[in-house]
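Notes for the one structure printed next.
Every protein chain of the complex appears in place save one, which is left out.
Let's look at chain A:
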Amino acid sequence: YNYFNWDCLLQFVKCATGSGSSLIHVVRKDEDIYSPILRKLFNESHHIFVGLQTIREDLPSKNKKPQFVSISKSYRSVIRACMEELQQVVSILLAIELIWNLCEVLFIDAVPAGSLLLHLLDWVRLHKADVDEKAREVLQSESPVEHHGYWDVPGSIHTLTEFDVKWRHWHEEVDRCLQDKSFASNVHLELICKILVGDEDTLLEHKELLSTWYHFLVTRLLFAHPTIKPTELHYYAQSCMAMFLDSRSAPETLDSILLAAFDFDIHQVIKDCSIALNNWWFVAHLTDLLDHCKLLQSHNLHFGSNLREFLLLEYASGLFNHHSLWQLAVDYFDHCPEFGRVYLELHIERVPLDTERKALKVLRICEQRQMPEQVRSICKIMAKRALRNNRLGSALSWSIRAKDAAFATLISERFLQDYCTRGTFSDLDLIDNLGPAMLLSDRLTFLVKYHEFHKLYGEKCFTEAAKLLLSLITAKIAPRSFWMTLLTDALPLLEQKEVSQTHPHLSLGLYDLTVICVFWSFQEEDIELTKVELLRLALARNLAKAIVKEGTVDA
């Protein structure tokens, strides 16, 4: 690769050479990595920095030192503030990952008895791993969770019933040993055995190792009810939570949500999450997935045909406020069958059309979805804006795209006025390349053709030019106000040998029309007498030549 143009700016160009492909890659620093929290860091530290620079140099160091310390503390306080914000974000993410994971196990994967407990074990362990590395180490050393080699057996060799029988047999044996005080001599061994049989009191004595009631729940189930069925979960969840938590403290929101999940009350989970969590993101995406799994009952409602659509509409509507995320929202609306389309229509027409590029992006979205009214409206807004800023070419192309004949006519008039005052056309490329779009309005067609006339004249194709001029007048697309200009253009043509001598019919045709125009022009108020005189002179001379020529040819 050849690197060049590297400098301190954010862009550099990388050229790939060799292997037959010559590609240019433009690499730009991703500005979106500057998340809001880091931006806060930059903003706040900027203030501190500027303050630091203003500390007077001439102060003695013993005066400056306290200020330097204070500034140092300010920097650190900004770092801590950002940390706190990030931690808040992280803890919310942890909570929603915990809830989602449980929903996946219970609802989406719908794990049956037997492997249910394995999945719950994984769930708890994953959460613990996320939260507390140290506690996990401690747990691992004490907890028999790691010593469940016999767990490998049920899935592979025994059926659930066979396992259940064997397990109960084993459980009774351990229980009997405990009753017999067989392990009384060894406190640790006895403790382990008590844990192994799922003795609640023993487990609760080691509460500090089980940081949460649901960890307690899974542990208890592991040792006391390993073959638990999904439908039995809620009973144990309730009792474990009651046993684990202080009777004084009310369950936190997270606890209620998890309890609702253990209850298999999906709607309650969604409802509680909607209230508790600060964004629609979680409930919208989870509910959508649950709906695809056909786990939601449908209600027929006004706001969205069902809960899934309601939440998706809310989430996507929120995205539309963001200057770039709004594009994501489009896909969400696309998949809301009842109200998605109308929501999209309402939102998309309000997207500020800051730049042409953004306007084109919005248009593409509307065109892809057959939203002709929105397309027309956006193009009209852009055309109007261009006209206000006197960018006639831009205004014209937007009004063509809007299929707005009236506006195209207006802009064509402006072009023609410009020509009259300045003698030249602007935006020639655009006018030349309109193709069939020029037929949108008569005035526009005239503009294009009139420019074509000038081009032909400039290229000295006088015959073609004359023919075109003639057709412009006969086809009646030339505006009356422009006839004088056209006649003035006709003047030199009437003088051209090529026209008068080789195409006398043409010349005569021109003559006919110019006569009519001249007679007409006498009725108009503001005529330029010199022009009319010139015309009469030219007409007379031309007519003479033509008559002579005609006579000669005919004869």
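Everything below uses one rule, namely that a residue touches a chain if its C-beta (ideal position, glycine included) is under 8 Å from a C-beta of that chain, and two chains touch if they have at least 3 such contacts; residues count from 1.
By our rule, contacts and distances are computed from a predicted model.
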**Undisplayed chain, where the name is taken from the UniProt record, one of "Protein phosphatase 2A subunit A2", "SEH1-like (S. cerevisiae)", "Protein AUXIN SIGNALING F-BOX 3" or "Phosphatidylinositol 4-kinase beta"** = "SEH1-like (S. cerevisiae)"
**Message:** Can you say which of A:W123, A:W280 or A:F482 touches the chain missing from this structure?
**Reply:** A:W280
**Item:** Among A:W123, A:F262, A:Y343 or A:F425, the residue in touch with the chain that has been omitted
**Value:** A:Y343
**Prompt:** Which of A:E314, A:D334 or A:D418 sits in contact with the chain that's absent?
**Reply:** A:E314
**Complete:** Contacts from chain A to the absent chain lie at residues 270-271, 274-275, 278-281, 283, 299, 301-304, 307, 310-311, 313-315, 317-322, 325, 339, 342-343, 346-347, 350-353, 377, 380-381, 384-385, 388-390, 410
